[in-house]
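Only a single protein chain was left out; the remaining protein chains are all shown in position.
Letters are used for the chains, namely A, B and C, taken in the order the chains are written, and counting of residues starts over at 1 for each.
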Amino acid sequence: MAESKTGPAWTGNYLQDYGRRRGLMAWLTTTDHKRIGLMYMMAMFFFFTVAVMLGVLIRLELMNPGMQYVTPRVYNSLFTLHGVIMIFLFIVPGIPAVMGNFILPLQLGADDVSFPKLNLASWYVYIAGAVLALTSLFAGGGVPDTGWTFYAPYALRSGSNVSLAVFAAFVLGFSSIMTGMNFITTIHRLRAPGMGFFRMPLFCWGLYATSWIQVIATPVVGITLLLVIMERWLGIGFFDPARGGDPVLYQHLFWIYSHPVVYVMILPAMGVISEILPTFAGRTVFGYKAIALSSMAIAIVGYMVWGHHMFTVGMSDTARRVFSILTFLVAIPTGIKVFNWMATLYKGSIRIEPPLLWALGFVFLFSIGGLTGLVNGALATDIHVHDTAFVVGHFHYTMFGGAGVGLFAAMHYWWPKIFGRMYNRKRAIWAWGIFMVGFNVLYFPMLVLGIMGMPRRYADYLPRFHTPELISTVGSWILVSGLILMVWNLIRAIKHGEPAPANPWGGTTLEWQTTSPPPQLNFAVAPTVTTGPYDHTALRAAAAKEAQ
Amino acid sequence: MHDSHTTGGHAQPAAHGDGHAGDHAAHAPVATGTFVMVWVALLALTMVTVAASVWFPGKVGIGVAMVVTPIKAALILMWFMHLKYETAVFRVMFLSAIMILALVMGLTFFDYSFR
Amino acid sequence: MAGASSYSGMVDKTFWMILGSSVIMLLGITATMILFMVKYRRSRHPVASDIEGSATLETLWTVLPTVLVMVMFYYGWAGFKVMRETPKGAMPVTVQARMWSWSFKYENGKQTTELYVPVGRPVAVNLESADVIHSFFVPAFRMKEDCMPGRHNHAWFQAEREGVYDIMCAEYCGDKHSAMLSKVIAVPADTFDVWLERGGGRPTGLKLMQIKGCVACHTSDGSKLVGPTYKGLFGSKVRVTTNGVEREVLADEDYLRRSILQPKADIVVGFQPQMPDMAGQLDDEDIKLIIDYIKRQ
Partner (left out) sequence: MHAEGGTLGAAAVSPAAAAHHEHRDDIGSKTGMWLFLFTELLLFGGLFIIYAVYRHKYGTEFHEAAHELNKAMGVTNTFVLLTSSLTMVLAVGALQRARVAESLRWLGATFGLACCFLVIKFLEWSAKHHHGIWPGGEHLHAMPPGEGMFFNLYFMMTGLHGIHVLVGMGVMGSIAARIRSGHVSPSRYAALEFTGLYWHLVDLVWIFLLPLFYLTN
């Protein structure tokens, strides 16, 4: 056909309707990876908002000793839902399904992912899982109250809607697997001409490692959760001590998935940071191969450490030692990443912009999270802090301060690309500042509480824990203010922001070579690659020319 | 669905990726005789395991099964499932998946065999 | 909070060692970040240099952290080793956990709801659970080990100072998880010996029900908690579900005994099957005393 959508005659972009269907229907039937990414974003933020409210409610209840607003039973449901939604609906699909979907094909110089229909299907499966999860709240039997870990035998006995919630997690797992399969294939098959594996942007490497974990670990928890349902239904007794089953085996199977899955959360976030730092330092990344390969190392070693969640369940002492030493090993590739990031700033030409601030916030908060992980990993100390607020502090620092902040960094970095608009810089920096303060006021006291001996999942506590709990609750309010400011700033930009140029930050990867927002088929001219991903020489030459 | 705006044709499928040039994964079909031989081998190996378990129940029978079953699996994978004729990428991927499963099972037994 | 067991010092030392090196690393990283941010910002350093990497540095920051984490592992292991090696001659105590109470059984049959221990003598705890997983956590002693249904986990400690220390349940176990508290009361060894000999023998029915935590779920005054009340129970007709079939049974002695030993056999209509399986924690004589008590309500 004569008119070309990406040629000079066509000025539209993927946000505008094209083709037969219009409006909502066009979105719901789209196979465009960019639109699917946005649909994930919408759905995810809806659930995130729900879970956030639950989190704030938890803090409100814990502000003072004694029960104030809810019964213990309701409290137990609160943290269960908060955990389930945050993990299965928000942070696991978070960066891969939103940012991965949008950015991966662009960075590879491809039109779309390998299986666009599967991609759309995975969104629907995600929604189906989410609907199931929400149904479990209202269907008879009561809100699940097991914690997000569904430990047997409590989960086998609880009269609440555990089966439905567990089934929801099972369905969501499938969505995650589909995304993983899609990304691996896309990375293997659709890289632009000239882009060898070691010329791939580091975000793609992060997603590649992540996808392997999704494909290989998720089925294990799938079958485990299915067996929990069978057990509740038919009493097959695999995990029920009354029938000769072993509850510890349930924990093994659960963590065989759920430890690797924490790297599903963090690896893409680390990828985002590896993109942002070179861009704003205006130089190439330091130690490209080390960062790329350490992602794979984390993914592989990450399979071998799950036992560190079980140091007190009565595993053999040998197993405890083996898992402890392996846990320490997984910290090393993470350390390599952090050090290379620091070195990337060295002798750069740094511009302080909101994405960079979020990235540095990531490094700071995630380091605290990771380093507290070492306290958990050491046997003697984990015996004391296991299942206390210390662990709660650790995983909020890693998941929220790490993966969550990584997502926020990605949003600030790619927002102009996604919507073609700039947000207000000053407001973004304020929001970041308030967030950083609120975050630490909220979660640092939890580390202290844990060391003092405050167990987690406690609806009520002894008076001696009062002061840190109170400080923490106040922190949650500061955090909320910062986040609301951030979200408002971003949403406002979609309508009222300045139009964004194709490459507002001076990035070197392929997504910056196309217009903002990108056209429906991503690139007007199919890109070819002749250099590594972070080669700034061309940009610098262009800037020098302009200065003359 | 989008045919009102067709691209200038820059959509690039597998022209690059892992470095294959526009291949459609076509191999010369494997000879039927090869498959029949594999099948005969599979049946024979099955008989071996069954015989071992009937005549030498216990350790020997189980030992034979533990050696023979992976061989049968390899036959299926290599010939029936074509792994022998695919690029190395597939074999590497398959081995990694199996290694992870083995690793995980092994680590689990650090708990069960020491308590 | 100060440690009060023989090995809490080891644990704290490990903790400070890891925390110390972590703080140093965190401060180092943060300071570097800020320094580079100031020194190399575009206005002061307009032209970046592309440094691709350095094999020396990569090796350095692979090897040094490896050494460091191995030291951390070693400390953690050393402290843990002490925790796992119960000294010979330690006094055995059985810790019985159930939804949502603790009881303690001494070798001479004495049973309590608070754990009395002698200062300066090792105590070996044998951990049991009647229903779901609980976790025996004494923060001041830096000790924690789960009570697993169907298994016997073990741990030990030795109180170094007199005092009263919290026991908390650290594994989520249902509605009153956060109320599953008790105390360790560490007293001088000679006082302890006197205490242990006093008040031995079998408790009364009511006392037993307090010790075994029945009172957490049942009352005698007609109000219902997690479980039904005992008031007017004996001799009444109870609607129960047996294997999914609803039926009416007479609450006689046999029924009561079955309710206690195999609580999942008949589930009273209107209640969840949450009652712990008390078979392992009560003997025949105990059960008789309890039934006698229920009869009188």
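Just so it is clear, contacts are C-beta pairs under 8 Å (C-beta built on N, C-alpha and C of every residue); 3 or more make two chains touch, one makes a residue touch a chain.
Quick caveat, the model's predicted, so the values are computed rather than measured.
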| item | value |
| --- | --- |
| Among shown chains, those touching the left-out chain | A, B |
| Per the touch definition above, residue among A:61, A:112, A:145 or A:275 touching the missing chain | A:112 |
| Residue of A:64, A:135 or A:185 in touch with the missing chain, whole complex considered | A:185 |
| Residues of subunit A in contact with the chain not shown | 5, 31, 111-112, 114-118, 177-178, 180-182, 184-185, 188-190, 215-224, 227, 230, 234-238, 243-246, 249, 252-253, 256, 520-521 |
| Residues of subunit B (touch criterion as defined above) contacting the omitted chain | 1-3, 5-7, 9, 11, 13-14, 17-18, 20, 23-26, 29-30, 32, 35-36, 38-39, 42-43, 46, 49-50, 53-54, 57, 61-62, 65-66, 69, 72-73, 76-77, 79-82, 86-87, 89-90, 93-94, 97-98, 101, 104-105, 108-109, 112-113 |
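Methods note: only the chains that are shown with their structure count from here on.
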| item | value |
| --- | --- |
| Topology of the chain contact graph, where touching chains are joined (line, ring, star, complete, other) | line |
| Chain centre separation (subunit B, subunit C; CA means) in Å | 47 |
| In the complex with subunit A, residue positions of subunit C that touch it | 1, 10-11, 14-15, 18-19, 22, 25-26, 29-30, 32-33, 36-37, 40-42, 45-54, 57-58, 61-62, 65-66, 69-70, 72-73, 75-80, 83-84, 131-133, 135, 137, 139-140, 142-146, 148-151, 153, 166, 168-179, 181, 264, 272-274, 277 |
| Complex contact set, residues of subunit B against subunit A | 1-8, 10-18, 89, 97, 100, 103-104, 107-108, 110-115 |
| Subunit A to subunit B touching residues, read off their complex | 1, 3-7, 10, 18-21, 29, 110-111, 188-195, 216, 220, 248, 252, 256, 300, 303-304, 306-307, 314-319, 322-323, 520-521, 523, 525-526 |
